[in-house]
Each structure stands twice: as structure tokens, then as C-alpha cells.
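Okay, here's the structure, questions in a sec.
All protein chains but one are shown at their positions in the complex.
Here the chain labels run A, B and C in written order, and each chain numbers its own residues starting at 1.
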Amino acid sequence: MNRLEVNLPGLTMKNPIMPASGCFGFGKEYAKVYDLSVLGAIAIKATTVEPRFGNPTPRVAETNAGMLNAIGLQNPGLEGVIKNELPALERYQIPIVANIAGTTVEDYVHVARELSKHPLVSVLELNISCPNVKEGGIQFGTQAKVAHELTKQVKEVSKKPVYVKLSPNVSDIVEMAVAVEEAGADGLSMINTLLGMRIDLKTRKPILANKTGGLSGPAVKPVAIRMIYEVSQKVSIPIIGMGGIMCAEDVIEMMLAGASCVAVGTANFVDPFVCPMIIEQLPALLDRMGVEKITDIIGGSWK
Amino acid sequence: MNRLEVNLPGLTMKNPIMPASGCFGFGKEYAKVYDLSVLGAIAIKATTVEPRFGNPTPRVAETNAGMLNAIGLQNPGLEGVIKNELPALERYQIPIVANIAGTTVEDYVHVARELSKHPLVSVLELNISCPNVKEGGIQFGTQAKVAHELTKQVKEVSKKPVYVKLSPNVSDIVEMAVAVEEAGADGLSMINTLLGMRIDLKTRKPILANKTGGLSGPAVKPVAIRMIYEVSQKVSIPIIGMGGIMCAEDVIEMMLAGASCVAVGTANFVDPFVCPMIIEQLPALLDRMGVEKITDIIGGSWK
Amino acid sequence: MKKELVKVVSQKKIARDIFQLVVKGDVVQMMTSPGQFVHLKVSDGYHPILRRPISIGDVDLEKNELTMLYRKEGIGTALLSEKKPGDVVDLLGPLGNGFGVNDLKKGQTALLVGGGIGVPPLYYLGKELKKRGIRIISVLGFQSAADCFYEEKFAEFSEVYVSTVDGSKGTKGFVTDVILQNSFDYDMLYSCGPTPMLKAIETNIQPEKGYFSLEERMGCGVGACFACVCHVKNGEPFDYVKICSNGPVFPIGEVEL
Partner (left out) sequence: MKKELVKVVSQKKIARDIFQLVVKGDVVQMMTSPGQFVHLKVSDGYHPILRRPISIGDVDLEKNELTMLYRKEGIGTALLSEKKPGDVVDLLGPLGNGFGVNDLKKGQTALLVGGGIGVPPLYYLGKELKKRGIRIISVLGFQSAADCFYEEKFAEFSEVYVSTVDGSKGTKGFVTDVILQNSFDYDMLYSCGPTPMLKAIETNIQPEKGYFSLEERMGCGVGACFACVCHVKNGEPFDYVKICSNGPVFPIGEVEL
């Protein structure tokens, strides 16, 4: 028996650890650092229809126990991802979570249809924190109806299970989660980054060229835990938990809150070996807690 | 000329520093630590109609660069505050910000009417993060219409300027701010705490007896800065900024974002002398920045 | 109360996870009431962000030295245990109200009951009571022999009884077992330890007079944040005391455990 194994729709993972989308590129950089086949899965950087350069630099800033980023979805576009990025991941024989983004429903549908056909893509992860240009810049991720509709349309074309990645910048996260579950989502990813800003005292201007950015890292973990705790009690689809995971203890805390597996983002920048390190440490931690299989603790804080 | 002086409706402050509501009791504890008359103002703990015990303990938990609290609005009630708490503050000759809370509109209106009559109360600060019992537990602070209506009714009875303290747990902070400005608010306080949770690995349960709590401290500062930056450009009433202020540099950053003065919360627990220390350090910092009057930097990041 | 950067004089492990830390500073002159505590900032940064309450274990007013005894529990006490002689620690204190040391007359008997890391404040208390000519019996409870500490120090001023849960030292069982078995004669009971122990004392021993010292997670430590309240016996539902500023020591029977 593999006590770390977790099974989610479309994701058979030998352990509950995957790098988070946008924090691991398309894998090839970290592939030079360690053997990626130890990972439970990999979530690759958001893919859009066309190649994008993203925002001007500076694109990162630091905060207390966290960081802000405003990369702006830089990526080589659907074609580039399929041609140049995905093939290199085959050798690791682990599930691939393809994060997709867009500015119109049509964008999402197109990328979803194409990427979900790819044999190496295990599931789609819908990044709904992007502004919907057609609806006047409101975010797909902050209005339940809009998120519901988007999910439904993506589900209709996707050959693979669809996870919706929720934005924490909402008044009612449960409402959002229920709306996308009702639209047919197979799972949830939460949380994406919190909107934040830092101002430089010398220049007196925002540090990020984009002004605002997404806050990630340990600072946001309590918000992630709270949201996962609330949502996991109200939906019956599994949650990929993320937000500030730095060590094995954080993984357990998030799974106790209700996540079925986790994604590690910012921590990769602090320590490129963090994912294999956590995977290695988990069994001893389970022993100390007297837990046999890691799946036994999912939602343990409220079950 | 006093280069630290700031003037807001109802608040003539010799410097822009006040302790934040709930983090300074009714002043008497810190009065033993230093002379409160050095402060720009004091925001006292939320007052409700009746005395309240609040939530069961534990009521605080720690997070990376932050803390969670679930005090539950413990306070001696309107009568108790007027009789036993306010009189002791007279001797300091500084403005008093009376934070008020309730679970129905009637509660707020009653406390507002009575407290605003008190000669020592300079302004009211409406804490709208409490659940509205009548409307089924939704928060006054997460629905623009509800917040608008509450503000309007409080304004009708208040003899003093009314500041509305916004919750950051919303999809659209600008919408909330504009809604209360249109209802006649004289100013805004932002931000209240972010909803969060911590789970204890040993007990496998939430640390707080109340399960969720409000996140404060340096962890939330980037969220506060972002919201103040966005809101200050869209309203014409002043903002009392708060969220993670620990030092003089943080004060400047928040005022550059658009706050007209600031409140210091969690930092008091870390260092009871933090408010006088910041006040003392501000002039030298202004010198280094080549700023004459502190009011010159308000909104400097976007003006 | 004062805030001071006190200097570490010595740090010693004296039992399983139990450390004895001696610091030096002018603020020690104010620490004359056993049962009070200090609030320590153990890191330079904000992780952890809050101070840690630690009891005054012993005081040497001539040398300006404070002794603290603590258990390495979580991140805060782990960081504290890394402090070396010469390092400084940011100390706020003394805080709260201590035990009534003048309630007994010369020749009367005090029963000190300490559980685990509740033992420290009773040591300074015992020394002060001794000075006043009070006879002292000490009952110290631990998990097992490896966790025991300060037995010989308490022997300096009292008859000492030890209990361990696993029976590896002294009486097998709890402090209440020791007290019931020995049917001590005493005028006042002073106790500090985990709440279940205090509850057991209240229920099974029913002391007529005495003091309990309580613990709760704290924010400010000075009475301003309402983190550490507890209900008052026979009070209104909204009546309360703050453990940090009204306590941590309360007359037995005053607060709900």
C-alpha cells in the first residue's frame, strides 16, 4: 500500500504534492534540479490561445511572508505549448494539470477543447481570475453566474475532467464554488492569489509596473485554510488546496481543512527542492500523527 | 507649523497616528504605559447596545506575519462605555473615535444616536463586518445596498461625522466605498480583518473556538494598500488607513496609497510603545524623503 | 511594568524539554510579587508575531536576575531555547497580579500544588512564604520521572511530594491522589497547572481558601485586547475577568475554570 496515494477525477497521484501553476513554468527548469517523476502531478503555466508577453517589469515584489506577482499570463500560446512544452513532460509518467486562461468565453472554450485532446493532459484547471473583456472587465472569478456559464461551456467541449481555480477576492467563496459545481466542475483549485500592492518609498510609486499584483506565500495561508474549510463542507467535488504551503505540516493543515491534495507555488522560489522534500517528510509526519493513509485526514477538522 | 498635523472631518489630529479599534481597549491599559496625549486620536473598542461576553476562548491564534482574532465584540455595552470608560479619556484632550457595532440596523442606530451625543466622542466609526441577524446572517459589510442603507440611517441620527469601516472580504471594495459615500459617510476606515483560519495538527481542529477569525498584522498590509489605493481614487471622502502598520515606513506607504491618517492595531501587542515610537520617528523619515508636511504625501502614489 | 532588552545569563536544560533561563536587567527590581509573569518577544521578525507569557520562576534582586522555567512546546519556546548567554531578549513585565503572600500568618501552613510547567511560579512563591515564616507542603505532579524538575529546590523550603502519571517517580497518579492520600492539614492552597488539574482540585479537594493561577492564549498581555477572558462564578453571563491583567492568579472560587 502507498500511504501517500490520492485519487481525484483524472488524477491518480502517488502523493498529494504538485507544483502550482505559474510557479514551475512547463517543468523543464526544475527538471534540471531533480527528477520530476517523484511528484504527484504537475500543474503547468496558464495557456492562452495566442502567445503573450504579459506585463511590463518589475513583475514581482515582496511583502512580509509573501510576494506579489503580476506576470500577466506570459506563455507561448496554445500551439507553442502543444509543440514545444508538453512533449518533454511525457517521460516523467505523472499526471499533468493544464491551467488555461483567456479574456473571452470563446478563448477558454478553444484552449479547453484543444488541450483536453492532448494525451499528456490529465485534467484542465480553469483559471477564472482573468478579466472578461467582453463583459467590461469584470472578472469571471467574482460573479457566480459568469463563472457558472464559463464552466458549463468548457465542460461541454472538454475531453478531460475540469477543475475550476477559484479567486479568493470574493465576498462569498461558497457561492462561487457551488455555482461551478452545479455547472459540472469535476473539482476545485483554491486559492488563487489575493490582490495586493506595495509602494516604493523612494519612487513613491507602486513597485510593480502593473501596480497591483497577486499575493501568495505564507501570508495568505490562513485565508486559504478558511476558504477550503468552508467550501469543502458544501460541495462534493474534491479540492486541490494551495496558498502558502511551505512544508509538510502545511500540507496536513490544508488537507485537514478539506483539500484532497495540494499545490505548492511560491515555496519553489525559496527552495527549488521543496516539493521532493515535502514528499519525503510526509510519511514520518503521518507516523507522528498516528495516521496510516493520508486520505484519512482529508476534511478531518470538520468530519 | 506642525508638519505631522492632519485634519479630517471631526478629527483635528496633531499627528496621523491612532490605535485601531479593538487593539487598545478603552485606553486605560496603555495609559499606564505612556501618556496617551501624544497620540493623534484613539479608536476605542466596538460598543454594542448591551454588554457582550463575546466568543469562547481561545480567541487568538498566530499565522506567519499575522494573527487571527475572534474576540466577538466583547464590550461593556453602551451604558457601561458611557459611564465607566469614556470619562477617563477626557484628560488626554485628543479626539475619540467611537467604533460601533450591532446585529440589526436598530442596534446601530441606537448606539450611534447615544454615543454621538457624548461630548468626548469626536466621530463614529461604523463597524459593518458584523452579521446582520435579520437579513439571515449576511454581513452588512459585503452587500453595497445593505451598507448604504445602514450608513444612511446612522447618518440621520448622528450628531458627529460618521466613518464607515469597510470589510476587505468583498469582491469589489470600490463599489462598497462608493455606496457608503453616497449614503453620506464622512470618511472611511479600511481595512478590517480578512477572514482566516488555522488548524491545530495535534487536536486536528481549528485553533480558535469560533473556528474562523480575523487576520491582521503585516501579512494583510499589501491587501490594505491595494484597497486604499483603489478606493482613494474613486471617493472624495478621507480614509483612515489600517492593516499591518508596524513602523513609520508603513505609515508613509499607506498615506502614499491614499490614506489621510492611519490606525495601528496588532503592532500594539508586539510593542506597547509602538504608537509613540512611530510618532517620534516620522519627522526624521519625512526629512529623509524631503517632505515638509505629511499631508503632502497623501495619495502621492497616484496623484 | 517596563519593556527592556534583558541579557541572557544562562540557559540550561533541566529535564525533558524543560529549560531554565536566567536573564539580567533593571526591570527585575519590579518583580516582587510571585505569580506575576513576563511577556517575551522571542523573534526579531513577525514569526511568531505575538509575545510569549512566561511566569516569574525566581528572582535575585541583588543581582538583578530573573529565572524562568519553560517547556519547549512550539515555535516560540523553541526559539527561546536557542538563546545563548550574552543574547538579549525583549521582555515586557512584570504583568498581572500575583499570589497573596501576606494572607497567612507566621506558623500557618501553605499547600503548593503544581502541575508540569505550572510548577515555576510556585517556587518564587514558596521562597517568599518561607521568608514570612509560613510552613509549606509542596505537591508536584509530572507525566513521568523524565519530566520532573525542581524537586530538590522545593525541598529547600518545604516537605515535597511528587506524583507521576506513569508511576515512574513518587506516587503513581495525579496531585489530587497525593493530597487525598495524605490528608494534609493546611490553611491555604496555592496552585498552578493545566486547567483539568485545577478543576480536579476544585471538585475533589474543595479547598476552602487559596489561589489558582490560570493560563489562556494571549494577545496583548496587558488587558487591552480581550483575548484572555474567563467567566466569573455566579456572575452575569457577560461578566468576565481578564487573565492577563486581573489574573493570572485568582482567589479559588472566583472564576469559572
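The working rule: a contact is a pair of C-beta atoms (placed from the backbone, for glycine too) under 8 Å apart; a residue touches a chain by one contact, two chains touch by 3 or more.
Small disclaimer: the values here were computed from a predicted structure and weren't measured.
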{"item": "Neighbouring displayed chains - absent chain, whole complex", "value": "A, B, C"}
{"item": "Contacting the left-out chain in the complete assembly, out of A:49, A:65 or A:111", "value": "A:65"}
{"item": "Contact footprint on chain C, counting only the chain that is left out", "value": "43, 45-47"}
{"item": "Residue numbers in chain A that touch the chain omitted from display", "value": "22-25, 29-30, 32-33, 45, 50-54, 57-62, 64-67, 69, 71, 74, 76-77, 217-218, 246, 266, 268-273"}
{"item": "Chain B residues that touch the omitted chain in the full complex", "value": "64-65, 218"}
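In the analysis below, only the chains that are shown with their structure count from here on.
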{"item": "Chain closest to the assembly centre - both centres taken as Cα means", "value": "B"}
{"item": "Inter-centroid spacing, chain C versus chain B (mean Cα positions, whole Å)", "value": "36"}
{"item": "Residues of chain B whose C-beta touches two or more other chains", "value": "64-66, 218"}
{"item": "Set of chain C residues in contact with two or more other chains", "value": "46-47"}
